[in-house]
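Input: a single structure, listed below in structure tokens.
Only one protein chain is missing from this complex, and each of the others stays in its spot.
Chain nomenclature is as follows: A and B, assigned in order of appearance, with residue numbering initiated at 1 for each chain independently.
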Amino acid sequence: MAQRAPEADFRTRLQEWIPKLVLSPSLAAMLVFVYGFIALTIYLSVSDSKMLPSYDLVGFENYAKLWNLSAWWTAVVNLLIFSSLYIGICTAIGLTLAILLDQKIRGEGILRPIYLYPMALSFIVTGTAWKWIMDPGIGIENTMHLWGWASFEFNWIKDRDMAIYTVVIAAVWQTSGFVMAMFLAGLRGIDNEILKAAQIDGASNWSLYRRIVIPLLRPAFLSAFVILAHLAVKSYDLIIALTGGGPGRATELPATFMYSYTFTRNSMGIGAASAVIMLMTIAAIMTPYLYAELKEKK
Amino acid sequence: MRGYFGTKTALVMTLMATTGMAHAEDVEVLHWWTSGGEASALNVLKDGLAADGIGWIDMPVAGGGGESAMTTLRARVTSGDAPTAVQMLGYDIQDWAEEGKLANLDAVAAEEGWDAVVPAALQAFSKYDGHWVAAPVNVHSTNWVWANKAVLDELGIAQPATWEEFVAAMQAVKDSGRIALAHGGQAWQDATMFDGIVLSVGGVDFYKKAFIELDSEALGSEQTVEAFNRMATLRSFADDNFSGRDWNLASAMVINGDAAFQIMGDWAKGEFLNAGKVPGTDFLCFRLPGTQGDVSFNSDQFAMFAQTDTAAQAAQAEMARAIMSPGFQSAFNVVKGSVPARTDVPNDAFDACGKQGMVELAEASANGTLVGSIAHGHANRAAVKNAIYDVVTAHFNGEYDAATATKELVNAVEAAQ
């Protein structure tokens, strides 16, 4: 017994170390490629970087310039409009479709992939297709005119005040099916016994969903929110392909703003400052979620 | 399972080994000329180099008038893997030269006598600190109007010579129920019209003072307000559906006779020629009324990035020589719609508009009325250029009136400096 002790000891210790060793490459990569780069971005945001990174500090000048730019305000307001509508509508459509699809629908096997497939397309493809469809000259408006509905008008994409809503339409089209799948998965995971019991108690369909089913979907809501919020904040390709930020700069979002200042306007410092603000916003939204997520589960 | 992944990795490794190393005699060219006409023009260059045993590695990145390509370039340079030659415009060349990333082409320039044949206004961009760093391919100019002759003849409109005549002509077209001005509402297209409009309001002196020297008094003057007023006038003659339209679709509207005029750089000519139209009989090209004698130009150049390998340097010099050869300059520019960057190229192969452009370029260069385009980065560095874009396009889309736009312009330009 005494002889075997060191070996067993070694084995246990090895077993203790293996998990950490397995985790360490990912962790190291994260620390360098995510947090290291974030630190660098913060540094650049207080430097006088123009075309390429420069390491001369200028304090908070870039932030002051940033908040003086009307285009940045437009981008921030647009993000608020876009993300709240996008998240709201996607969730509403996703939930509705999931509930309806859950009513023993014939052809669910056909409908489900049809609702899902837009997620498979890149935002570039989505943007190009919707740009076409919403263009008054060749798209829906023209089609309606050709079909004889002469007074039909749909020119949002050309209208400074409405263009941001066309971005919402295209983005909702792309992701709402995915949200549907998440809710459907949530619904399918609910124990039928609970529902049967409630039905026996005489609950109406409406109150059944409102009082029992939807609260049980809380995890699905959270996951959907995280995915949607992440897509909303990162939205870049879609804007470029759909409106190019126009008309004028009416559909600029923080991601497109940051890209243009960093790469096409040779103002890397201001670009970095806007990136830092974006990151802080994401952190503000994510921290409560992460906290809840991590506290709940052991 | 494991074996499968093993093979995959091995395959990838082999690929890396073969693609990672470019031959020393190759030139790698980053550009955004991906459409049929431009690409076939570049093929002239490629084939010429191939005859000298120099290979061509193509790196096309299209989109946004070179914006995507410039992002790619930054990543490439930062990773220490700069391409041999990069298509570039105006002040971008100077910025890269300032970073010390460009090669010195003085030897080949002296051998070929570039100093004598390239207009001084272009040399200002191709040279940094007195040394050649880029080889100019062409000279475009932006203050052109393209008109459908059949439409004008039908309505009895003569080629307008002044701004007032131009407005009257557009009014006549509008009254006939057609679209007077074909335009695409993208920031750079709005700014391209602005080039000519500024010249039409205040001539070369005002243009230089306000938009090149960025004198805030000139920039905030009544003349700028007038320029914005004229932009608003132009907008009133465009159709409602202009926003976001590509410029070549706007050209197509003129080609098809749906619209009468387009204000656009001379690259628009390629669209007309591709459609089988003949200058003078099917379409007219003339300077924006009120800017006769002035030329606002931009020039595509190949900036040469410094190479460490001597064989690569030799290939690079060879490429620069080939770009500047009269044969390539003629062949490329006939296709592209622009005029050669050297003034001694015979004009036989060019059409009427091209010949006119070559004459006007030489005259403007001699008279000092050749100015860099605001819209295409030949008047200011990128930050200022884009600040001007912002205001011009916001005004054009109705966000500001002319007086506010002028004030905003002064502020934006100041902030961007």
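Some observations on this one:
The definition used in the following text is that a residue touches a chain if its C-beta (ideal position, glycine included) is under 8 Å from a C-beta of that chain, and two chains touch if they have at least 3 such contacts.
In this text, contacts and distances are computed from a predicted model.
UniProt lists the omitted chain of the complex under the protein name "Carbohydrate ABC transporter permease" (options: "Formate dehydrogenase-N subunit alpha", "TldD/PmbA family protein", "Membrane bound protein complex subunit mbxH" or "Carbohydrate ABC transporter permease").
Screening A:R112, A:K158 or A:R249 against the full complex identifies A:R112 as the residue touching the chain left out.
The missing chain lies against chain B, touching residues 5, 8-9, 11-13, 15-16, 19-20, 22, 28, 31-39, 42-43, 46, 56-65, 68, 71-72, 74-76, 78-81, 246, 248-249, 267, 270-271, 274. Residues of chain A that touch the chain left out of view are 15, 18-20, 22-23, 25-27, 29-38, 40-41, 52-53, 93, 96-97, 99-105, 109, 111-126, 128-130, 132-133, 138-139, 142-143, 146, 173, 177, 181-182, 184-190, 192, 195, 199, 205, 208-209, 213, 218-220, 222-224, 230, 233-234, 236-237, 255, 258-259, 262-263, 268, 272, 275, 278-279, 282-283, 286, 290, 293-294, 296-297.
Quick note on the criterion: only the chains that are shown with their structure count from here on.
Interface residues of chain A, counted against chain B in their complex, comprise 50-52, 65, 68-69, 71, 131, 135-137, 155, 157-158, 160, 240, 243-244, 246-250, 259-260, 263-267. Against chain A, the residues of chain B that register as touching in their complex are 64, 67, 70-71, 74, 77-78, 95-96, 99, 185-187, 240-244, 381-383, 386, 390, 393-394, 396-399, 415-416.
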